[in-house]
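Apart from one protein chain that is not included, each protein chain of the complex appears where it belongs.
Order of writing sets the labels: A and B. Residues in every chain begin at 1.
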Amino acid sequence: MSTPSTAIDVSSLRYRYHDGTEALRGLSLRVEHGESVCLAGPNGAGKSTLLLCLAGLLKAEGGVRVGSGKGVGPDLRIPGPAAFGLVFQDPEDQLFCPTVGEDVAFGPRNEKLQEGEVARRVAESLSAVGLSGFETRSAHHLSGGEKRRAAIAAVLACRPAILALDEPWANLDARASRAVTGILDGFGGTLLVASQDLYHAAEVCERLVILDGGTIAADGRVKDLLADAALLEAHGLEFGARCIPCPHNSHSFAI
Amino acid sequence: MEHDFLDKYSSVDSWVHRLDARVKAIAALFFILMVVTTPPQHLLAFVIYAGLIAWTAALAQVPLAFVAGRALLVLPFSALVALGLPFLGGGETITVLGIGLSVKGLWVLAGAAMKSLLGVAALVLLVSTTPFSMLLAGMRGLGAPALFIDLLALTYRYLFVLFGEGMRLRRAAAARGYRPRWLPQAAIVGRLAGNLFIRSYERAERVYGAMRLRGYSGQMPTAAPLRFRAADGLVLAALISALALVRVLVR
Partner (left out) sequence: MHIPDGFVSGPINGMTAATSAAAVAFSVWRVKREVGQKEFAVPLLATTAAFVFAAQMLNFPIGGGTSGHFLGAATAAALLGPWSACIILTLVLVIQGLLFADGGISALGSNVLNMGVIGGMGAYLIMRGVRALLPAGRGGYLASAAVASWASVVVASGVCAVELAMSGTSPLGIALPAMAGTHAVIGIGEALIATAVLTAVATARPDIIPEWARLHEAHSSHGRTRRGVWALAGVGLALSVALALFGSPFASRSPDGLEKVAEQKGFMQAAAQDKVVWTRAPLPEYKVKGVESEKGSTSLAGLIGTAGVFVLGLVVIKVVARQPTGRVRQGQKRK
């Protein structure tokens, strides 16, 4: 059984919402195994739509191959939890069990693993996101950052080869953002992050793909594209500057 | 809506908390059954029932004031429905403060009040000593249909989310000057509710997607089955016999 050379292969993807909006207009993209890619773009560019199409939740025209290309479910579009894991923008949608432990165990249990193995995976995933001991907590009592991390743990428990996240740093404070960045840094497989937060994305991703109006506007190394301020501005993006006091001279700042 | 009261004492580690969820559920149900079938004239029985509640609360380290406080919330309904009875019910009357009150009516009122209070108290104890997911597992273990349990779990999970969204919608409307004063403005409430329903529908679509992505194929997976210990059986037997004896013998 040969594994395809690329993790994700998308060709001429088109998707139109039922109200007529064309979200994706002939998008083509290739992602290698182990790459970490940031999908950036203004609102409405199609980032979330693309992720949903990859996950098989939206039926698009064109070619989509994720992982080995074998699908599961009644319509065979979903790549399967071990192939592709998606963390939504709203963690509330992904934490649907009464306790965090049950949510993280949901994936492994659906794989019909033994309870001992399930418990191991749960402990492992919670520890990877810094939420050890949260098994009996209920989701609605968690803070925003904790919910985001719990959702990531729930997806990680399925041990996906490709991990995709939709705006993982949205609405998080600095501490929680750092925690998420740490988690993504530690992920060993293929990473796909849709985010407008280039500051955090740059710490985690090597490749930057800029989406605008349903197509790819730019595709290159993060460091190269971020230096092109005009390009960023043209597509509604901004690479935020960070000010720290200069250690040698308290009156000036370094960027 | 504060929901902390639901889980306030469920993580305490007491002897009662450690009982099998099924035992606690059956005990609570049986207790309510006995209370509800006891004629109000058997006042001593009701005193014993109340004593049982107090004793269990103490064992479970749940403050009695908390249990009583939540139980008293049920009294307004009693007042609404049965308060008129002593004034209107026929038959024998006694005079209190110069007003003739029907004895039969008084008994009905007293019975209804005592039973509803005790019923709520039993459930408060049950819920305070058993995390909701354990309670659901217990119900599943007792034979409740799996689909129903799954639905209860999901509904419970999104209860507060939806309520929060509803509150936000209402605050937004109030901020724009909406203050319901007369009936036709119910239509505006309706529009808010319609908005809320669409949100709940779209939430269901997203949750369904999340479930499918993690391997859902029609049935929620279940944890390992609960294990019944000898101690659980003994406690249950003791409770049931005690309650049955009180019901039958105490007048």
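Methods note: contacts are C-beta pairs under 8 Å (C-beta built on N, C-alpha and C of every residue); 3 or more make two chains touch, one makes a residue touch a chain.
What you see is a predicted model; the values in this text were computed from it and never measured.
Looking at B:L123, B:L226 or B:V250, the residue that reaches the missing chain in the full complex is B:L123. In the complete complex, the residue from A:V37, A:L58 or A:A139 that touches the missing chain is A:L58.
Touch with the chain omitted from the figure is made, among B:A27, B:L101, B:M114 or B:L213, by B:M114. Mapped onto chain B, the footprint of the missing chain covers residues 1, 6, 29, 32-33, 35-37, 70-71, 73-74, 77-78, 81-82, 84-85, 88-89, 108, 111-116, 118-120, 123-124, 127, 132, 145, 147-148, 150-152, 154-159, 161-163, 165-166, 180-198, 200-201, 203-205, 207-208, 211-212, 216-218, 220.
Throughout what follows, only the chains that are shown with their structure count from here on.
Within the complex formed with chain B, the chain A residues making contact are 52, 55, 57, 72-73, 78, 80-81, 84-86, 88, 90, 92-99, 102, 105-107, 109-111, 115, 136, 138-141, 154-155, 158. By the touch criterion given at the top, residues 3, 7, 11, 131-133, 136, 153-154, 156-158, 160-161, 203, 206-207, 209-217, 220-224 of chain B touch chain A in their complex.
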